[in-house]
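Here the complex is missing a single protein chain, while all its other protein chains stay put.
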Amino acid sequence: GGIGTFAHLKHVKCLTTPNELFDIGIIGAPFDTATSYRPGARFGPRAIRQASARQTSFRGFNHRAGINPYQNWAKIIDCGDIPISPLDNTVALTQMAAAFTELGLRGTVSPLLPKPKLITLGGDHSLALPALRALRQVYGRPLRVLHFDAHLDTWHPDKYPSAWPSNQAHFNHGSMFWLAGNEGLLSNASTSPSVHAGLRTRLSGDGWDDFDDDTKQNWVRLIADDIDDIGTSGIVKTILDSFAFGVDSGEEQAPVYLSIDIDVLDPAFAPGTGTPEPGGWTTRELIRILRGIEGLNIVGADVVEVAPAYQGAGEETALAAAQVVYEILSSMVK
Amino acid sequence: GGIGTFAHLKHVKCLTTPNELFDIGIIGAPFDTATSYRPGARFGPRAIRQASARQTSFRGFNHRAGINPYQNWAKIIDCGDIPISPLDNTVALTQMAAAFTELGLRGTVSPLLPKPKLITLGGDHSLALPALRALRQVYGRPLRVLHFDAHLDTWHPDKYPSAWPSNQAHFNHGSMFWLAGNEGLLSNASTSPSVHAGLRTRLSGDGWDDFDDDTKQNWVRLIADDIDDIGTSGIVKTILDSFAFGVDSGEEQAPVYLSIDIDVLDPAFAPGTGTPEPGGWTTRELIRILRGIEGLNIVGADVVEVAPAYQGAGEETALAAAQVVYEILSSMVK
Amino acid sequence: GGIGTFAHLKHVKCLTTPNELFDIGIIGAPFDTATSYRPGARFGPRAIRQASARQTSFRGFNHRAGINPYQNWAKIIDCGDIPISPLDNTVALTQMAAAFTELGLRGTVSPLLPKPKLITLGGDHSLALPALRALRQVYGRPLRVLHFDAHLDTWHPDKYPSAWPSNQAHFNHGSMFWLAGNEGLLSNASTSPSVHAGLRTRLSGDGWDDFDDDTKQNWVRLIADDIDDIGTSGIVKTILDSFAFGVDSGEEQAPVYLSIDIDVLDPAFAPGTGTPEPGGWTTRELIRILRGIEGLNIVGADVVEVAPAYQGAGEETALAAAQVVYEILSSMVK
Amino acid sequence: GGIGTFAHLKHVKCLTTPNELFDIGIIGAPFDTATSYRPGARFGPRAIRQASARQTSFRGFNHRAGINPYQNWAKIIDCGDIPISPLDNTVALTQMAAAFTELGLRGTVSPLLPKPKLITLGGDHSLALPALRALRQVYGRPLRVLHFDAHLDTWHPDKYPSAWPSNQAHFNHGSMFWLAGNEGLLSNASTSPSVHAGLRTRLSGDGWDDFDDDTKQNWVRLIADDIDDIGTSGIVKTILDSFAFGVDSGEEQAPVYLSIDIDVLDPAFAPGTGTPEPGGWTTRELIRILRGIEGLNIVGADVVEVAPAYQGAGEETALAAAQVVYEILSSMVK
Amino acid sequence: GGIGTFAHLKHVKCLTTPNELFDIGIIGAPFDTATSYRPGARFGPRAIRQASARQTSFRGFNHRAGINPYQNWAKIIDCGDIPISPLDNTVALTQMAAAFTELGLRGTVSPLLPKPKLITLGGDHSLALPALRALRQVYGRPLRVLHFDAHLDTWHPDKYPSAWPSNQAHFNHGSMFWLAGNEGLLSNASTSPSVHAGLRTRLSGDGWDDFDDDTKQNWVRLIADDIDDIGTSGIVKTILDSFAFGVDSGEEQAPVYLSIDIDVLDPAFAPGTGTPEPGGWTTRELIRILRGIEGLNIVGADVVEVAPAYQGAGEETALAAAQVVYEILSSMVK
Partner (left out) sequence: GGIGTFAHLKHVKCLTTPNELFDIGIIGAPFDTATSYRPGARFGPRAIRQASARQTSFRGFNHRAGINPYQNWAKIIDCGDIPISPLDNTVALTQMAAAFTELGLRGTVSPLLPKPKLITLGGDHSLALPALRALRQVYGRPLRVLHFDAHLDTWHPDKYPSAWPSNQAHFNHGSMFWLAGNEGLLSNASTSPSVHAGLRTRLSGDGWDDFDDDTKQNWVRLIADDIDDIGTSGIVKTILDSFAFGVDSGEEQAPVYLSIDIDVLDPAFAPGTGTPEPGGWTTRELIRILRGIEGLNIVGADVVEVAPAYQGAGEETALAAAQVVYEILSSMVK
């Protein structure tokens, strides 16, 4: 005992152990140099693992989901962290994409699952770009994204103000979904949108241009305040409807990448993050929504932007993140 | 002035002052060696007292309750702390039981109250076992418990995994209600249940066994998420109904022990605790529920699991606990 | 860049730059010696400015309000801080009143606005008295106040217990609205009341006297718990109705001073304050209410009682306060 | 047990219990409104008491002093706090002076001690003025002061810059020794100086005027850096020599007031203070110096400027202060 | 990568992997229920491992020692933690003794080392008793102890005051060396003493009895303040002399157990501990002393009493502890 893996899961350095098969891998991305404000998410994986210490296989039954994800068909392991350069984001992006692809193409243990699933512990949100690049390749088709966040993260890279041109700077935690869309990683029909939930960011300029751009990129938006009008059930219904009316090729369920920026929670619940926005959701609301959408076909997920230097002594942010990972695991195994 | 009693109440070392009579005594149990995860609740009594500094008799009218508990019929004092060994839980259990019994059997000041009431500042939750042992003896009958908590605390002692047999380890903050039930301290007819409120713990194994065991022990469960469906009024109604249909011997009101684990609150509201669980209630919800059940016949109470090392600089956890004590006092005096 | 003004606004030392005109001025009042419990609000202005660092003109569109207050008709500047004595409240009061008056009587830039508006960053709540004195003079008529707070702040000065007579002590953060009323600064017809919102303080004595006194001073009270019954929309409606039925002289809109004590929020959302009260509102609720009352004729405002020594490393309290300032700016510009 | 007095000493509200006699009284002065920068020392007494929790009579032998001050001739009690207005320093000053005088004139228990001694837990440093006023009256003669501090605290009141005249502001934590000298409370012959130790403050203007003024007020200065040249033994020798050559009226030992501003320690050792100055002494150095001067005739003492909001979770500042109190007690009893 | 072992060493669950051989094992003892004051050292192993993250084999050369302990003859691994009951110290003691014995009797990898060495990350100091029991058995002879601590830890168990007899309570972090001596685990000739260094604790009663008892138990004492008189070189010399004049059976070097209570450091350097004592050593002094005694025959070591809940955000305490482990490793490998 004693060494801190997620939920005391078996630890394997997956990237350097190519023969190790698994169904679901927890993997850390200690990366935060694509961050615009408070850095520190490089220690997010460590903090989330530490906060998961009371999750055990022995007492792991999720009464909300009716399942113990740690005692079921899936072999779940902790793959450790991806080695990532803190000094060159071009290298970092390559390292992450290579890692996600290599693991995504690996075989599984259970015959129930054709391809392994990864849950990435962030790290800043830009890691979703290499994750989507890998999944695009693994699944051979564009993905759809269910994105919980206070922010859009579909900003055109040029919207980050700088007098100096920089291709590298295009890769950042506010633009990775724009880049993903632009690269064809996301499903691009308006009938098969991706979905934001929990938005409350300020917008560029003096109007709704950012939202218009976002719509053009084929996203549906759920604003944080919507929950006051339609409740968690309304949020769940809008999400499910958005993914349902997008059933494009006769499939029951499109593959969905679930990307959870912890700043979707209010700073009272998750102060330990880089760009907090007052007025967010509670953890109870988020958990309920996550349970409500458990039927989606989640093929990969991340929980990002946990920056523990800004959390309290009680680790409330990392605890919430660890709970979210647990809910995702419950859905993936169910 | 200056010495920190609860709400500036008069301080008497009740245990060593046998002639001192009171109606309601606040007493600290600086104890945390029956804790499974983060210790530190031994400093809970000190923290709660400190956080109560703005409660005064002068400005103590509870507008929610319509009463100033500090200016009414009851003589309320701060009894100080029980001396408790941090090194031997068998001794500690004996010390607490002896203290609760000695004080519970003492006379009162007001003719309105036949037996004095204690509100214990925890300390870890296991102190409820000696409290119930004492009340069983004082009242000469089994009690019913209204239990606010994220956790069941009715686990069979063998469910704490250990390769080493230990009777002493049976006494811990997850099993004390199992022990209490087993010892006959709790009312044991299914028509007179005890009640949990705020549950959201993970369960043992791969099914509902823990809930089934709990039901067999004669408990009704209110899950944290129930509040989203039935509101605080629904929670209140279920609690009151549970106690009403349990009226077993023609009494108007069964004696109820009110046990409030501060982890019933979400970690945003009470990070200063040992085993926090995301997705809990807000302080406003808890206060409203407490006011709703003010008519119950509370014969003793505790507010436990306040571990100040994990709270913020603003003392939010201890403030919430001090408020809860104030609400209990309001109910007891009303 | 680099010097921390509110939202990167242009900084002018307004008080010593009499020729500098503006429409809306952000001004700090680093003052906390009229505080009854935890001091430290003198650093509130600094903390709020720091927490506003991610507010920019470039990305400042308020999607809730449909406006970017930083890109519109109003010239908004950061006036710096008022020099205030920490050693003599009589002097401090004079200093603040002089500053507010001098700036309030200054001309404006935009023809849309006859008189400049100030948003004061507190500092303890007593600064509302000099602010109201100034506005009384600037507008030549009594004001009405919309007051968000856990506390009444209309206490008779003698209600602060002291065995020593002191006129200076009358000026404190619990009595400034009593003083304001007494001085004729507030509209004093029962048909044109001021409004409290978010109250949950304990009251003096053993009854409702404080509320009765408050009513006599012509205030309407919204209790924190009212939101559970009538929702944010009910809160908004009551506020608007209160101000509407007070339309006294045929005006469409009475001039309103908006005074926001950050302790209206629950300690989970705003622990960094001097007299926190459990059971308060969430930031999301407060923002929604502020948006709901955006049509009021706000002629001045404050956001007070931010004491950063008691907030967490994530600056959640100052972030909430900075957001509130942004919402007020949105309303003032709209 | 359980109620936090200093070192578990017996608590008596000395001020309202005139018949209670004692030899040495610990008394809190929860006061910080004469502070120029970070407030919060009003909670210093509470913090120091809390940090003294591991001091007990049972295990209280000071191996450096060869005495257990808690098991000796002196009756030592915790007198609680002086009630002090946070709203009017003129009143506050009166309250403190009255309290110190009343207690100083009380009788003692032991025949060894003609007058009781007080150790005041601050609170800001300005409390030394009322303490000296009281001692001047009690002893009927001027005192000499041994002053440990990073700052001079002999500044002329007009040196605090303000455009507004204020007599009240003259009373502040940088000028109280000027005021004391001016009032004739201090021995005023250059042959009987008072002594500063640990100085490292910046000075007014562009020269040594502050030091010259200080010399004119009859003070000897030991700069913080002197310890690097002459060691703790040199510091001790200079102090003892200063007091020795001041033996003015044939006495063996002049009565000395010992005033310890915790900011004499480096911010690494005492960050929890209002005006920290890098480059200070270590706790070990201070303790050694205190032991070295134990032979002085200390007739009263204070330990001031402990502002716990700025200390770490480990309470290092209050621990150092509690240790200093213990060393003073050891000297007083020896 | 990513999983936090000490200095990124290979992790093996040594206790459940009997075939795994090693020369030096780092092992955690997450235990703190034999603590008298602030608990939390159960998280010491986790904190020390986290703080060791910048120690790598690649850049691990100790310029003070002239060796890179991670690139040398010794196979060093991280054995994880011993499973230890937090609920029954009798069980916990048995668990620790069994673990230490089992590992101590295991074979080694290098022929240079006949028996493997353990460095235990505490945990509270009482773990030294089971460590010494194991070493007594492994080496077949009594040990000598070099003990860095503010406290004696040789107190007779009855010196912990309690009205209740308890054999279990005898095992605590202030009495384990008394117990060890009593059990014959320590060399018991006055010519072969054990050594305390850094002492500054208060003593029992009104005299030097604790020191006398300690002498009778065959200990030499170095007081914290001695360093001011004799410097680190004097401390080193006294230690080496003490062990030299104890060469009892013709050996060059007696086997020494090195036990480092982090509270030997001043609270400025190590606030994250349970019973801090102002006036301690600096980290630089401790490192220099450790390097000075590197020639001793250290057969086992511990670094204990790291309670991270009380350290600062900068992890200074755990960093100091990780550095101490590194210095011990350097000595063991050299």
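For reference, chains read A, B, C, D and E in written order, and residue numbers begin at 1 within each chain.
The rule we apply is simple: a contact is a pair of C-beta atoms (placed from the backbone, for glycine too) under 8 Å apart; a residue touches a chain by one contact, two chains touch by 3 or more.
None of these values were measured; they are calculated from a predicted model.
Partners of the chain left out, restricted to shown chains and counted across the full complex, are A, C, D, E. Touching the chain that is not shown, out of E:205, E:234 or E:312: E:312 (per the contact rule at the top). Interface note for the absent chain: among E:5, E:35 or E:62, the touching residue is E:62. Shown as candidates are A:5, A:55, A:68 or A:89; the residue that touches the absent chain is A:89.
Against the chain not shown here, chain C presents residues 1-5, 11, 13, 28, 30, 45-46, 49-50, 78, 80-83, 309, 313. Within the complete assembly, residues 32-36, 38-40, 42-43, 83, 85-91, 94-95, 160, 162-164, 166, 168-169, 171-172, 309-310 of chain A touch the chain that is not shown. Listed by residue number, the positions of chain D touching the unshown chain are 37, 159, 161, 200-208, 210-211, 223-225, 228, 266-268, 271-273, 275-280, 282, 309-312, 317.
We take it that only the chains that are shown with their structure count from here on.
Common neighbours of chain C and chain E, by the contact definition above: A, B, D.
Mostly differing positions are employed by chain A and chain B in their mutual contact, as under half of the interface residue numbers are shared between these two copies. Shared interface positions of chain C, i.e. residues touching 2 or more other chains, are given as 266, 268, 282, 309-310, 312-313. Contacts between chains form some other arrangement here, matching none of path, ring, star or all-to-all.
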